[in-house]
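Missing here: one protein chain of the complex. Every other protein chain is in place.
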Amino acid sequence: MQLTIAELARALDARFWGDGDLAVLGAAEAGQASDGQISLATTPAYAERLAAGSMAIIAEDMDPDALGLKAAILVRRPRVAMAGLTRAFDRGPEIAPGIHPTAVIDPSAEIGKDAAIGPFVVIGSGVRIGARARIAAHVTIGRDTVIGSDALFHPGAHIAHEIVIGDRVILHPGASVGADGFSFVTPEKSGVEQIRETLGERDEIREQHWTRIHSLGGVEIGDDVELGANATIDRGTIRATRVGRGTKIDNLVQIGHNCIVGEDCMLCGQVGVAGSTRIGNRVVLGGQVGVSDNIFVGDDVIAGGSTKIFTNAPAGRVLLGSPAVKMETHVEAQKNIRRLPRLYAQVAELRETVKKLMEKRPGEASEQDARSEDKG
Amino acid sequence: MQLTIAELARALDARFWGDGDLAVLGAAEAGQASDGQISLATTPAYAERLAAGSMAIIAEDMDPDALGLKAAILVRRPRVAMAGLTRAFDRGPEIAPGIHPTAVIDPSAEIGKDAAIGPFVVIGSGVRIGARARIAAHVTIGRDTVIGSDALFHPGAHIAHEIVIGDRVILHPGASVGADGFSFVTPEKSGVEQIRETLGERDEIREQHWTRIHSLGGVEIGDDVELGANATIDRGTIRATRVGRGTKIDNLVQIGHNCIVGEDCMLCGQVGVAGSTRIGNRVVLGGQVGVSDNIFVGDDVIAGGSTKIFTNAPAGRVLLGSPAVKMETHVEAQKNIRRLPRLYAQVAELRETVKKLMEKRPGEASEQDARSEDKG
Partner (left out) sequence: MQLTIAELARALDARFWGDGDLAVLGAAEAGQASDGQISLATTPAYAERLAAGSMAIIAEDMDPDALGLKAAILVRRPRVAMAGLTRAFDRGPEIAPGIHPTAVIDPSAEIGKDAAIGPFVVIGSGVRIGARARIAAHVTIGRDTVIGSDALFHPGAHIAHEIVIGDRVILHPGASVGADGFSFVTPEKSGVEQIRETLGERDEIREQHWTRIHSLGGVEIGDDVELGANATIDRGTIRATRVGRGTKIDNLVQIGHNCIVGEDCMLCGQVGVAGSTRIGNRVVLGGQVGVSDNIFVGDDVIAGGSTKIFTNAPAGRVLLGSPAVKMETHVEAQKNIRRLPRLYAQVAELRETVKKLMEKRPGEASEQDARSEDKG
């Protein structure tokens, strides 16, 4: 792949400085670029590392001449430039155009035009896939599933039956969409049901065998969703589990059956959302966040890494801790815990002082003394 | 799939009301049913949403006539009815009867009758599989593994060599049974071994290379066990890792080598159980619970979401928090932490008051004052 500086600037919607005809072959970290590679160096620290005569993407207010550059692209928001730069040079996985002869595709399935379908892919009956799908080796797609255009499914992603997936959806290796929900029932009330009702009391402990509640609902995934490696989204019981347009889901995330996740959310690595929970739009959950079942997390909630959300969270709240509380409450609580040794010392000293105060009034035995003597 | 109201009632072991010959084609949420779909509406809130002239499964004490229904099935325990209803209509994944021509099956393997084995399945030497197995695409089964009857293995599940699996076991996509245990040793005592012995002290820090302890033991999985998508159960070192009959394991759960998990347990999403730990019968671990290695969790323990169990837990205990404590202790501790700001204020006020009490007695310098002056 090769672009000129001028072409790359255009792709980044930015202006360039210097020789616009220079060829750019790829990107490298500042100071590590070999011939033809461009570096992103939008902070002074990175700019310092640039070799004289090199090419760089720099901040709008930097001086490419003073940095000794041969050519530069000047950008306003560096991370946005990074998106454009990496998109320009990403060749992605290698999936040959057309349908690989080893793929097993049911004759009733409809594959859109310009598809690239890799070896050992299995596509069930009644499946419909939009145009320009890129489906890598070992992907399976169950019967009657419908997939939009421009799908990119990496090796070994598994999509079950009766799933609906929008346009431009990316599934990473081993991602699972539409496995059965984890839903069971005991013939009589189970220990967990009792605990939930009584907050901890059980009248007796009984045998309990789990009977499966099957998952008839599928999964509906909106446009521009991305699902990380080995992440899992379970199918709903009666209606579909849903993930809204534009939501990004990282590796090893688990979304339980019946959940409804809104639009433009970001769920970081190893997040777990238990069944039947609703998550609003633009919610950001940091790595290893947990969300209980059957609750509601409002729009624009942000939860820091490892936050455990047990109860409904109102829109816009910034959460931390386990159990999750407002960020400032959590910070305050942590401070209070750290200060406890001092508090213990202060109280011990107070007790000593007050004891002396009491002692100094002869003939007046305090209640405290009396109680101490009772114990003796 | 099609049942009459009368047939479905019989399947649910319940009585029906109204026209028993009506055809039921599927299920939908209350108020969303189209023609031929039945709704489960066992609470007043759901019952209100039912359209007049529709079919519903309702609670025993509801009046189908007053609800304007055409037909109804009256049930005692709604979640149990849900199990029967969804089972009746679940067509499951599509796996054609017989053995797909692309499957690679060692000639020495024995496959029971009425098997359905999908494309690209790989079955090793000496494997024995019971009757009516349904094994989807891309499943691998290692040499000498023995599997009971009525197996349902979803795409891409991986079963290693020398594993024993009971009847009616379900493996979801990407589940791994029998990968090597995570067990290593350093030639000399490692930092971790020192820390465990001394609770935090290390005499010196040394180089440490990890030597692998191989896993000769397999895995034994009882009847009616279910293992979620991308969940993992490692093989034992000398003897097998074991999961008892009827235990249900959710997506992305990790069970370490040598663990013994009892019967009828429920391990929710992303639970992790470290090596050589024993878990009793009917234990329920909520999502993201962690259990340390080499400990014992008694029968009927219930641990809420994100509980981290570091030490043995006696039978019947209800646990919460990290480190796990009795539920009521955890609730109390959280309350105590929340009340700390008030406690800090009270102690500050007390100190002020006591200081004044001391000051008001002329000629008597308190120890406290003396110490304060020392600092001045």
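Letters A and B name the chains as they come in the text, with residue numbers starting at 1 for each one.
In this section, contacts are C-beta pairs under 8 Å (C-beta built on N, C-alpha and C of every residue); 3 or more make two chains touch, one makes a residue touch a chain.
Nothing here was measured: the structure is a model prediction, and the numbers come from that model.
J.: Just to verify: which one of A:P64, A:G178 or A:G228 makes contact with the chain not shown?
T.: Only one listed residue reaches the unshown chain, and that is A:G228.
J.: Which one, B:P78, B:G272 or B:G286, makes contact with the chain that was left out?
T.: B:G272
J.: Among B:R79, B:H100, B:R134 or B:H158, which residue is in contact with the omitted chain in the full complex?
T.: Touching the chain that is not displayed is residue B:H158.
J.: Touching the missing chain, which residues of subunit A?
T.: 26-29, 32, 40, 77, 79-80, 82-83, 86-87, 89-91, 93-94, 100, 102, 118-120, 136-138, 154-156, 170, 172-174, 226, 228-230, 246, 248, 250-252, 264, 266, 268-270, 282, 284, 287-288, 299-300, 302, 305-306, 316, 318, 322, 327-328, 331, 334, 337-338, 340-341, 343-344, 347, 350-351, 354, 357-358, 361, 364, 366-368
J.: Which residue numbers on subunit B touch the omitted chain?
T.: 102, 104, 120, 122, 124-125, 138, 140, 142-143, 156, 158, 160-161, 174, 176, 179-180, 182, 184-185, 187-188, 190-192, 195, 199-200, 202, 205, 207-216, 230, 232, 234, 237-239, 252, 254, 256, 270, 272, 274, 288, 290, 292, 308, 310, 322-323, 332-333, 336-337, 339, 343, 346-347, 349-350, 352-354, 356-357, 360
Please note the rule applied: only the chains that are shown with their structure count from here on.
J.: Measuring centre to centre with CA averages, how many angstrom lie between subunit A and subunit B?
T.: 21
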